[in-house]
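Left out: one protein chain. Kept in place: all the others.
The chains carry the letters A, B and C, assigned in the order they are written, with residues numbered from 1 in each.
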């Protein structure tokens, strides 16, 4: 069942300061693949992604204790893809079981090497394209972590390494240590970014975007579903949405819903829906190299990819209109010193 | 009129990861020396500081456009102190005139060298003990700044260099660049810390205290006077206090005043006043290497130094009581990863 | 006769990857200062520059065998400027006399140190802000040259160093050697750039603009006077213009004159003259950090500075119109590999 990779109108971007060119969408296994989704549906989801130009697949050792990697690995094998045609990433930190302790988690040399070995076994691959540190580990000297990720690159188990939810300080430190040791620096952070959550991405991480050309793979671009507009008319009362129901009773929650309703109107004006507008909006940020899509049905992927057509519609005027609605544009306050009047670094 | 340096019961601490031992109090010229205070009173203030164990004097090129440095310099000369007996610090960034532009401010090599040369001329000294970057300068490559501070150290114009109000990322970056270049890293940040303003010092900067043994010289330890208790019974209505009056009308301002009133009671319980309790409280933090005192009258210095006697009274129980009153203990949220349940890094 | 530096509407740019902020115009002594212009007129020219926001002065050891430096140095002294308010640059390579040979010219450590010492003596200054290598010297190992320029920086005789008319390969090599040796890299090339001569600046040097953020100080922005429009109606027949007369008899020369005539019409349309359009046009290039002005009369400087007002008028449409007239936009052919369809590096 081999298929030819047809990127069609997919957009590719260099991932940070690297030569790896990634599609602006990847398909991720978080909370779906290897959880509810197993076997044929996984294969179908990944095939659909691939046929729509998404040849990048994200996972983590921790996703359902390795089950997610196993499902993806099996699907890759059965789909018969050429390894060179795809980009596979995983993340090391939490171990394969949440209950695991001490040396079976974290960013020690021992766990980075052992964890990645296990992930490759799960994935049935010789190497991943990128291995991410799923979190920072303040209990391990940064130099050990930098060295260990370089070790797995040197031994051919990964081509690049990245970070996930690290502070700007930790990322900068890792980059500078790599420079001192003549080693390979991390290239991208896997982090949250969406219309409702901007502070970290736009303000705190800004110096890394500007000065280090750091890349990113963005998760929660739809804010856990709020930006699909499905709660615009109220949260269903069944227990499954209990948490969200509570959330939208707070002042902040009510305000967010109201913002989403107004964004929905902009989406209609642009001839799209709020999901695709929200995805395109993330990709307007020059350092949002890639947005990870989750999906339980192939149709969702096909639908999400239509966001590519929305990007050109996001004129400076529309972006300003959205900024006004969202009312959460962060001040660029993380860095002091001389700046232009609009707050951008000069 | 030479006097012998008698530190008496002054406490000395190594300033960060350096061999320089600084008294926990220094005397600073900000807003006083070279402004209203000139000539004899400056000499008297500095002599009083010195006689009370405070042999460290802080200044900046920007303090009244160099007038503060000139006053201190003249006083040092007239007091006839042995240069080895005192620690003199200054700060470079803003230039000698606020209106100065472009290359007469900031952290370029040109301004660091020229600015410090001018400061030394003002101070009538061959060198300062520490030169601080008064702010970060995001328009200059960090490597240029690190090199320039090393250049002034290499040419004998300073022994150490530090930062002031830099972000943790910027400090860490400077340290790592210095390591890569085999250069001297900055040793301390001059920053604000007091009972009412804890987030930056205790949380954001925490990784630097823990992992880099970074030092600090603390300003605004009395929160601009609020922690002297002088507004406890209301703000005088005259125009001089107009701004503060407004401030205490806000919800946040009212709450702060209430906290100060409660802290005052603790102070009384400990047989001291709120000022000295507040100063001692800052010095309980192991990385609060030094607190800068401002004073317009010699009595203030003598009074403040009594805070040294309060430090031993700050038992864990008292500290917990104060935390409860202040209700602003920051979560250690800047760094992710494994932590003990009490939030401390493990 | 001290004057206050009033940059007015002058634009300042960081010079390449440095923290030095230079005005987009500097005043240079080439062929004027210390040649025909001496004494009072030099002082008047420099004062006029300064009063119009031009606080940067360019020279070279070779300009009339050091006479140019001596005139500028004397003027600086008499004008009583604060050294911090001005940027002074010189260039080392040719020696102070064209007839000088062997070790009294070139980029050996011996001549760089001895040459700069002599220049500082001529200028009556302790240091220059930037020392340029006036040409590459293929007879000296590049590492020696990089080390020697770092030596004069380390000994306080210059803050930065640059190149002049080096090939891209030589500049890149110097930068990389500096990286390897943990030394200071050159920050800018002094080179020719104008409407009639674009190949070197726009195409050959392009990788340095893009990848190294290299800066430039541009000379011959008016193409030796052709872009003032003074030959639009024919070259005067007197002997002084003999060479130019010949030049404009060639096919290429005739075509150039015709281009200048058409550019003159655009200038009129924009409410300016061809000189100021030509100066503004150079400054539209993001890596044209600074244009060196030559002048024999104060009025010329005042006139040239008006080019600042032309820059905002150079819309993409006007720039395209000029490209069409000039018909010499270089292909970006120096670098191979993947590029966008418009030839820009991607």
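Note that in this section a residue touches a chain if its C-beta (ideal position, glycine included) is under 8 Å from a C-beta of that chain, and two chains touch if they have at least 3 such contacts.
Remember, it's a predicted structure, so these values are computed and weren't measured experimentally.
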Shown chains that the omitted chain touches within the full complex: A, C
Identified contact with the non-displayed chain, of C:179, C:265 or C:324: C:179
Sole contact to the chain not displayed, among C:18, C:55, C:68 or C:170: C:170
Contact with the hidden chain (one of A:49, A:62 or A:87): A:87
Contact partner of the left-out chain, one of C:136, C:162 or C:229: C:136
Positions on chain C contacted by the hidden chain, ascending: 106, 135-139, 165-170, 172-173, 176-177, 179-180, 207, 334-339, 345-346
Chain A residues touching the omitted chain (full complex): 5, 7, 12, 14, 17-21, 83-85, 87, 129, 154, 156, 159-160, 182, 184
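The rule is simple: only the chains that are shown with their structure count from here on.
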Centroid distance [mean C-alpha coordinates] between chain B and chain A, Å: 41
Per-residue overlap in chain B, given as positions that touch at least 2 other chains: 106-107, 137, 139, 180
